Every structure is written in structure tokens, then in C-alpha cells.
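Only one protein chain is missing from this complex, and each of the others stays in its spot.
Residue numbering begins at 1 within each chain, and the chains themselves are lettered A and B in the order written.
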Amino acid sequence: MSHSTTEHAHHWETSWAPMILTMGLLFLVPLTFSAYFVYQNQLYATVFAGIGTPLVLIGIAKWVSEGLTQKPLLAGVSPSALPVFIISEVFIFLGLFSAYWTMRLSAGDHWPPAGTPEHFNLVLPVIMTIILVGSSLTFHVAEEKLEHGDLGGFRSWLLLTMILGLAFLGCTIYEYDHLIHAGFKPSTNAYSTAFFSITGFHASHVIVGLGIFISVLLPALAGKTNKYFTFCAGLYWHFVDVVWFFVASQVYYW
Amino acid sequence: MKGRLVALSIPGIVTPGVLWAAESAKKVVDPVENWNHLWNEVLIDLFIMGTVFSVLAIHWLIKYKATSPDQVGRGPKLTRAQSWAWAMVPAFIFMADDFFLAAKGWTVWNIYRNVPDNAYEIKVTGNMWYWQFEYPNGVTTTYSYDTKEGDGLMVPVGTPVVLRMTSNDVIHSFGLPAYRVKEDVMPGRVTYIWFNPLEEKQTWVTCVEFCGVLHSQMYAPVKAVPRAKFDEWLQKKKSTT
Partner (left out) sequence: MSTESHGFNLREWIFTTDHKRIGVLYLIGSIAAFSVAGIQALMIRIEQSSLGPTLVHDVATGGNQYNVWLYFHGAAMILGFLIPGLTGFAANYFLPLMIGAKDVAFPRVNAFSVWLFYAGIVMALLTFVVGDPPDVMWTGYPPYSVLTSGNTAFYVFTVHLLGFASILGAVNFLVTVIYMRAPGMGWNQLNMFVWSTVTAFVIQLVFVPVLASAVTMLLFDKYLGTHFFDPANGGDVLLYQNLFWFYSHPAVYVILLPALGILYEVVATSAKNMIFNYKAAVYGGMWGIVLISGEVWIHHLYIAGMPNWIRIGMMVSTLLISVPVGLLTISLFGTLFRGAITYTIQMKYAAACLFLFLIGGLTGIPLAMTVMTTHLSETSFVHAHFHYIMGIFSTFAVFAAVYYWFPKMTGKLAGEKLGNLGFWFNFIGVNVTFMPLFIIGVQGMPRRYWNYEMFPQFEPFHKVALLGAILVAIGMGMTILNWVISAISGEKSPANPWKSASLEWTDCANPPGPGNFTKDVVIKPEWTPYNYV
């Protein structure tokens, strides 16, 4: 309701970024997955991933650069749009959790099911929690710096945030590696099913979050920032952080 | 007005319990008859609803045809009170109807779920893609769509039959249209249905949950035969295996 510009567009707006990104995603996710897992054809899988990855990267790069340079129709709505999107993310997690709850509650006393390692490492999740909460704080500092026009400070704190995010992923990889060596794979039992799906899905959000941070950082290195974009990146990261509390408390300590 | 309609819907919730108590006191319960009876009532209910709306619509569609291209509608502008009334009154009428149908339906549902004490128990197993029936004395039967051979499900006339059902692979569903019953058959769970074969006749069970290539070949005859014949058949089966 706040838009009242008197100038009117005289040409059709176009952008090839969304279409290229979609094509990339089509190759990278469904087709590569199908080639690899359904048809066990590694050659095709490689080819599809090889086509998809650059398309995705080009699409995102183009999209981000347009977002930072072109004037939007209506500035400043993305901070309201992202929470709306997060509502739907919450429901995806709820779907996964409800699967976990059903399996868990119907198992009664037979939990954890046979095949689960006797001594689950319960210290690591604490460390991971500290890392992730820390990264939310460092990002907050980064935003503060940006607000005060301190671009250099912003970049450093953002970089620190990303390093913490990577450390978190490192912990996940370490943990997965350990568990799989101990014979605890996604296919082992109901607990491993839920464990790997939920933590893996959360980790995929961390990866997406880091991807968004890269798209913030690279232009920032060239001096280009956008406070709404940064705000949304941060909001997403905080959301991923909050979800982790549920993941950790439900999956490790319940 | 509001209060009275709410009050009206309360007996709608209480009566089914009473009705059901009275119902179960009777001797022979025939779920099919109950179902058919309810079905007729529901059809009449829906028919009335549908007719009221259709007749109004047809009437207005004809009556309010524009007579000149510039004519505009003169629909009533509702006052606040009218607009509340037009929301609340129909809402309560619809709600009353809903509770009426729910209560009626639940009464019959209770018949469907409460297996008579004297019911004859047969175990049913669903497989891709055939049914297997196991009788109390260990006899098992099947049916092949291909050769059209096998006894299928044999039941004695006059005795309620309860089926305890499970599946060896995917979800199937045991559908017995002639007896108005149907329930899914699942791996890892046991479900049940019961029905009352009151006369001698042959009908069909069909698998009604999609289960793959031969889903529509997963059927078998259900033969209701007199008790004596049934016992004789069962004995013979037992001795030949």
C-alpha cells in the first residue's frame, strides 16, 4: 500500500536467472539422483551433475547481482516474506519429527532398537550447540558493524560466522563417519532412520545458510551490500539455529 | 433461536447411545439391513438439501434474465443484523443436520465394530496377489484368478463370521460389497471385520487397495452355504491335507 511512484514501466522486465537456476536444479537434483540411485549409472549421474552445478551457480550469481543492483518494485518487503517462508519450513521439520515421534512412541520399551551403539557421544552435540549459538551471535555483531557503516568489520565477522558454520558441519561429518564405522547406518533401524534424516536435513539447511552467506560475502568484498538481504540471511541462520535446539534435544537426549 | 437449535442438537448426540443399547438387545443383527436403511435416509436428506438449492437456482436463473443490456442488478443490501442472521441461522441448520447424520452414522458404526460373541473366526492373509483363508481347524484355502480354481472363502449361513486379517507384503483391502464391509489388510497389523451371512449365496471379495500389477485380479468367491454342508466340507478338507 505504500507504493506511489508516478513513473510507469515502458518495457517488459526480464531476467534469465530464475530459468537457468531451475534448469540447473532439475539436472542437479532429480536427474542426478535418479541416474545414480535408480539406474545406478554413474556416467549419467556425473554428466547430469556436471551440467547442473554450473547452471545453478550461474543462476544464483546472476540473481544475486541483479538483486543488489536493480531497484525493486517495492523495497523492504523481504524481511516480512522470509518469516512467511519459514512457516512452511517449520512444517517440513514437523513432518519429519512426527515420523520420529510415531516410531519412537510405538516402540515402547524397545527403544533404542537393536543395532544402536551402546555409548552415543553426547558431548559432541553440546559442542555443536555452542558453535551454532556462537555463530548466531557473531552474525549479530556483523550486522551491527554493517549498520554503523563498518564494512571491513562486517566482512570479518561474517567470515567468522561462516567458519563456525563450517566447524559445525565438520562435527557432523566426524560424527557420521564414526557412527557408520560403528555399523550405525541410515538403514540400521528405526532410530538410525530418524537420526540421519533429521540431522541430515538440518545439516542441509546449514549448507544452504552457508551458501546464502557466500552470496552476501562475495559482493560485500566488492563493497556491495543490501541491508534487507543481510537481514534475511541472518534471520534464516537464526532459524536454523533454533531448529537445532529441537533436533539436539529430541534426537540425542530424549 | 440459537439456544434452541443447540438444545435440539444435544439429543442428537445422546440418543445414539440409547438407541444402540436398545439395538444390541435384539437378537439377529444384520449390518447390511442397517446400512441400507441408513443409506436411504441419507439419500433423502441430501436430496432435500440439493433440491432446495437447485430449485432456487433454476428459478432465479430464469426469472432474473436481463431484459435490456443496460439493466443492473438490485440485490438487497443487508443490514448488520440481517447479515448476521443470514450467517448464523443457516449455519445452525446445517450443523443440526451434520450432528443428526453423525449420530445416525455412529449408531450403525457401533454395530459394525462390535463382533457378536458367537462369531466364527477365520484368519485372512493378503499376498501379492491372492487371498489366503485359514479356518480354526488349520485348513487353508485360496483361489486363483488364472485357473479359476480353489474354494475361496466358505462361510456357514446363519453364523456371524469375523475375519482377522493381516498381510504378508503390501497394503491390500478386503472388500465385500454384498455385505457392505471393507477394511485394509496391512503388514504388521491385524484388522478385523465381521458380517452376517443370512442366506445361501455366492458373492465376491475384491482387493480394493491398490497393490500393483494384478490388483484387479486379486478377487475370490465368498460362498455362504448351510451349516451342515459347511461342516462337511471343512471335515473333508481337513482329511485330504
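Everything that follows uses one rule, which is that a contact is a pair of C-beta atoms (placed from the backbone, for glycine too) under 8 Å apart; a residue touches a chain by one contact, two chains touch by 3 or more.
Given the structure is predicted, the values throughout are model-derived calculations rather than measurements.
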Touching the hidden chain in the complete assembly: which of A:Pro113, A:Gly134, A:Gly153 or A:Gly211 does that?
A:Pro113
For the chain left off this view, which of A:Ile51, A:Leu68 or A:Met103 is in contact with it?
A:Met103
Among the options B:Val29, B:Ala119, B:Ile171 or B:Leu234, the absent chain makes contact with B:Ile171
Considering the entire assembly, which residues of subunit A contact the chain that has been omitted?
1-6, 8-19, 21-23, 25-26, 29-30, 33-34, 37-38, 63, 66-67, 73-74, 77-78, 80-81, 84-85, 87-96, 98-99, 102-103, 106-107, 110, 113, 185-187, 189-193, 196-197
For subunit B, which residues reach the chain that was dropped from this view?
35, 38-39, 42, 45-46, 49-50, 53-54, 56-57, 60-61, 64-67, 69, 71-78, 83, 86-87, 90-91, 94-95, 97-99, 101-102, 104-106, 108-109, 112-113, 145-146, 169-171, 173, 175, 177-178, 180-184, 186-189, 191, 193, 204, 206-217, 219
